[in-house]
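Excluded from the complex is one protein chain; the other protein chains are retained at their positions.
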Amino acid sequence: MSTEGSDLPVVEESMVVPCRHLRNKGMYIYTDGSGGESHDGYDNTIYWCLQTMKSFGPDDDQVDGHECRQPGRSCYEAL
Amino acid sequence: MRAFDYASPPTADLALKALAGGTDTVVMAGGTDLMNRMKDDVTSPGRVVHIAGIKTLAGIDAETIGAATTLATLVASKVIKDKYPALWQAASEVGAVQLRNMATVGGNLLQRPRCWYYRTGNGLLAMKDGKSLVRAGDNRYHSIFMTEGDALFVAPSSLAVALIALGAKATILGADGKERTVAIEELYSIPKAEGESELTVGKGEILTKVILPKTVGKSASYEAREKESYDWPLAIASAHVVLEGGKVKVARIVLGSVAPIPFRSEAAEASLIGKALTPETATAAAAAAVKSAKPLSGNAYKVKLAEVAVKRALLAAVGQIYWEV
Partner (left out) sequence: MAASWPENPRLITTRITRLDGMAKASGKAKYPSDMRPEGTLFGVMLYSSLPHATVKSIDTSAAEKMPGVKAVVVIVKEGATLRYQGDDIAAVAAETEEQARDAVRAIKIVYEALPHAVTEAQAMAADAPVVVKGGNVKKGRASTTLEKGTETIDAAFAKAESVIEGTYSVPVITHVCLETHGLTAMWDGPDKIVAWASTQAVQGTANELAGRFQIPVSNVTVLTDVMGGGFGSKFGADIWGLTAAELSKKAGKPVKMFLDRIQEHLAGGNRPSATGKIKLGAKKDGTLVALAAETFGTGGVSRGAQFPLPYVYSIPNTTREHADVFVNGGNARAMRAPGHPEGCIIMEAAMDDLADKLGVDPLEMRIKNLAPKDFRTEIYLEEIAIGAELIGWKAKRKPRGKNGNGPIKTGYGMALHQWGGAGARDKQVTCTINPDGSVELRSATQDIGTGARTVLAIIAAEVLGLQPTDITSNIGNSTFVPGQASGGSTTTPSMAPPALNAVTQAMEAMFAKIAPAVGGAAADLSLKDGKLLVKGEAKMSWKDACRKLGMTSITETGKFTDGLSAGGVAGVQFVEVTVDIETGKVRLKKIVAVQDSGLIINRMAWDSQVSGGVIGGLNYGLFEERVMDPTTGQMLNADMELYKIAGASDMPEIIVHALDTPAMRARGVIGIGEPPTIGTAAAIGNAVTNAIGVRVTQWPMSPKNVLDALASASNQGKA
């Protein structure tokens, strides 16, 4: 992610590969890559981690579409 | 549920023996309350003594109702329906058909409170660090009368309410084999400390009979509740009046689900003596009944329900039902 005033390229979040253990309901249903769970104006996606089966990961921090795209996170494993 | 001994004796004498013999023994009739308490680990008796198979304890004979009589049998009785409508109405609203097939009159009288603090293992008075969980928490279903102390659960038996209004009695078989008869209201007391029970029937004793008065006036029960099926009263009232020359000579007005014991309102009764029973006098009696209410933080609405229950029970007793479409 870029920081204000820097000249690093802006990395779109969707370009960062999510951790392979990240799950949400949409991944089981919208398997053809068509829709998704997030909608215009509201995102009520509920995520969980396959390692813990909970909404908190092995590092005891929250599981989230954003949080689980941080390669620096100790439990992150790329797809 | 924890392991327990189980006895199902054929006679009351053998039941007394079984109750005396084990450690921490309890009586079971239909089991519709006891089994749930055992599954929720609120009660863990060492021995359960099943009495519903004791023939002398079940059945209706004139004014005597065996304690092990099922609510279904009670509700099927035309005599009960015609002569003691307050009792019949209260019984016919309990749970649903399936429950009434198993639940008994004695069991209904002696069931433990529904208080969700009690049922989730916080004790009958639900105190923590000297403070009442009920007062500090969600008390929407709790007492609105007699709320000075720590016993804030509501007495759950709707049959008790009707029976006290009718002036009924109960027979208890003591551990020593001797029988004693008490007024229904004597079955209940307000516990002052954790470990005390709200029921006066002691360990090793069996409630054997309920005895209805031979002569009764007009009576009715009215129950305010949320669901039609399988629910508990939010407030229930039973009214029993004897009219002479169109005026109230005797009145017994009892409320349930509003106090830790069935709550008899002498104030409401006094307001009716010598008067005709009309919508106006019923309204006044109802207002008198709730004057002493001291609701908790979340149950002020029950004061209104208690008031309406008294008014409607009184008017139903004399056939003046204004609230049905």
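Letters are used for the chains, namely A and B, taken in the order the chains are written, and counting of residues starts over at 1 for each.
Heads up, the rule we're going with is that a contact is a pair of C-beta atoms (placed from the backbone, for glycine too) under 8 Å apart; a residue touches a chain by one contact, two chains touch by 3 or more.
What you are looking at is a predicted structure, and each value in this text was computed from that prediction instead of being measured.
Within the full complex, the chain left out of the display contacts the shown chains A, B.
Of the candidate positions B:Thr43, B:Gln89 or B:Asn122, contact with the unshown chain belongs to B:Asn122. Listed residues B:Ile144, B:Ala224 or B:Val258: the one in touch with the omitted chain is B:Ala224.
On the side of subunit B, touch with the chain left out of the figure occurs at residues 1-3, 96, 114, 116-117, 120, 122, 128, 131, 133, 136-138, 140-141, 224-231, 234, 299-301, 304-305, 308, 322-325. Touching residues on subunit A toward the chain that is not drawn are 23, 25-26, 28-32, 34-35, 39, 41-48, 50, 52-56, 60-64.
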